[in-house]
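Shown here: the complex without one of its protein chains, the others still in place.
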């Protein structure tokens, strides 16, 4: 993204700072396996990127035609060069979108490809990417180093063995890769398969989870293990920010009903709302930063979910509410200055109305960066515009790349640094801050806020 | 609207493209009657334009004083020159509003009047407009040609005879004017007069609507007739986007209750929600594009409605919700790539939160242009800003003028083309797209998207 001269100057002072990646979805196997093979350009750039295939799907291109496997055994297209051509022919769909921009930057900055992707260039670009992916200098660990990543957090289920993380630590390779404790599968009692997940949690902890107290013990035990493996944070998904403080007796009763499969939807909401408060309690005790992402209706497209399963681009935001919903949790733990709760929203109307005022008051609260659909040039601009005056920069935590697409990480951070420079330059130009403030803010946006916010 | 040099260049490349007018409220009589007489400047510019008189009313000017007739027999002011003077004296109220801008452009571009409207110029301008309106070169058909309208869709009730459309087709005149099927009066069961409308529908179709099945047959029959008369689309108004799939038995039961006048408000909502799904089903079958406009509380001002009836400017938006409400419909028909459902909202908080993610996923969904109050320089800018990154340009459908004020059509399209150029120039300047993309996007915004989106 091109910048004004003033913004460009601010950006250049921070463009080469190391990357802090405190929240993302990179598969740790990439970095655990020194001989990791990338596969084709489609394996790297298309199939794992639901931003890419949701747009193609929205224009009527069936998912199997771009390599997405169906549950029902429909074979996906296996000719990846053909898929790549199909994508290239339709690349105009990404005009003006962040995906179009990221992939262009990624091709240029990681793979050295500056030609525009379209039907004519598709084969040449496919060959160039393929050649690079086969080159040992493009192995994940070499890219990690070249990208200047200081720390990379993955996201891991509560019952995960963290075997790859163990392998990375034992390999002698110097890259810092840390897990993040994400207990959704064992906390969201109303999801299909919850009891299987509880069984897995029992198994991995050696604690037979037959009641609420043991359930809490098992969770605490896993948090301790994650922390020992380098984790600095937990991550929680919820349909809403609803929280409620239950007594231990109430929580036990609901937990028993959940185990027996007799919990009503209303009770499930109360229980998960209570578990958010419990997670905050554990964070006060063990110091892990607590991340809370709310407001996405998962698997909105029922027929597509039936055929293709989760994460095929049909998670759709809905209205969010924080002021009333978070009050029980905040009244219990929000005044703890050492607790860090980081909030994410998909409902931008909550930026100025709820989140900025809450973060600008409660010591425990900080705001995460613009999330998901809003992780874009305009989305970042709206975030700076609507959040910062009330929350204050120092109640935010810099940037998350939040991606499973490892080679796109530098492009994402670079966009954030440019968007940050654009915002700070605007303040400087209007005389709202001076040059000293601007320089300090840029360093914090690019580096310091993420490091401190996540206690890294 | 003045543009930067870069935007002006983009605008000039499309400014003279034909106008696609796929959604509007022009009275087809204007074009059916070769000898149509416009009346006075007040008849043309003030009385049919609720944007104009709502603002004057909001500042305490009684509606009869500007020519709006009351139901109770209060005679409206009949001296149109006097009304024009009154409007001109108060024209400062429109400073910075889109109405002020449109009417200024309309006076300049259609009538050649560049003098500013105020108390001093009122009479001169009145005389100039009056003279033009009497000139055969200003007849609706001549203006249609001069405006370079490629196609104009009107909006017509389900039971409408489409007589004027028939007259236009039989007249030998070459202008393409097509009807749009708007069945609200026979679908919104809770509106006063619904049973009379059903009687009218029975009468016009020759199908005695005594049960649900015949009701559906009658609707299908009218859709076929509209399609035969050139219609490409249907249009649906609803208080909310609530949808629900009822079984035929359930729908029949509710329909019977509606005929007997014993439907509860909750049942009425379920029935109308079901009918939206039925309309989507019919669109899958007959190929008509389905437009859905939601979120306006009609006739909010009870006392004014009592005195003046519908459409006196008291339709006020309320919160809208699409993610949950549209899910039943979308799970039934949203994955049909040949179905086009075009959504409109008055609640801009749904742009980035709900509509763009939905349209960026479901093959059947497209977003309509900024609607009604948002059909303005800033409204368009916010739409581009909040919709495009996530939905993608190609899940939108260009522009609708949505007006009953025929002579204002070019000014409205021109504003859209300028606002589009402003947005595209911003992308180009920031290096987010290149010049080739920019040119293609401009053509699509001005022409191609509307044509393809409405299957024209």
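We just call them A and B in the order they show up, numbering each chain from 1.
Operating definition for what follows: a contact is a pair of C-beta atoms (placed from the backbone, for glycine too) under 8 Å apart; a residue touches a chain by one contact, two chains touch by 3 or more.
Source: prediction; values computed, not measured.
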Considering the whole complex, which of B:175, B:337, B:379 or B:448 touches the chain not shown?
B:379
Given that one chain is not shown, which residue among A:199, A:284, A:433 or A:456 touches it?
A:433
Which candidate, B:235, B:321 or B:347, sits in contact with the chain we can't see?
B:347
Can you tell me which of A:327, A:404 or A:451 touches the chain that was removed from the display?
A:327
Any idea which of A:204, A:358, A:380 or A:405 touches the chain not displayed?
A:358
So which bits of subunit B touch the chain we can't see?
1-2, 54-55, 57-60, 92-98, 100-101, 116, 297, 300-304, 313-314, 316-319, 346-349, 373-374, 376-379, 382
For subunit A, which residues lie in contact with the unshown chain of the complex?
321, 323-324, 327, 330-331, 334-335, 337, 349, 352-354, 356-363, 365, 385-386, 388-390, 392-395, 427, 429-434, 436-437, 440-441
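Note that only the chains that are shown with their structure count from here on.
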From the mean C-alpha coordinate of subunit A to that of subunit B, what's the distance rounded to whole Å?
40
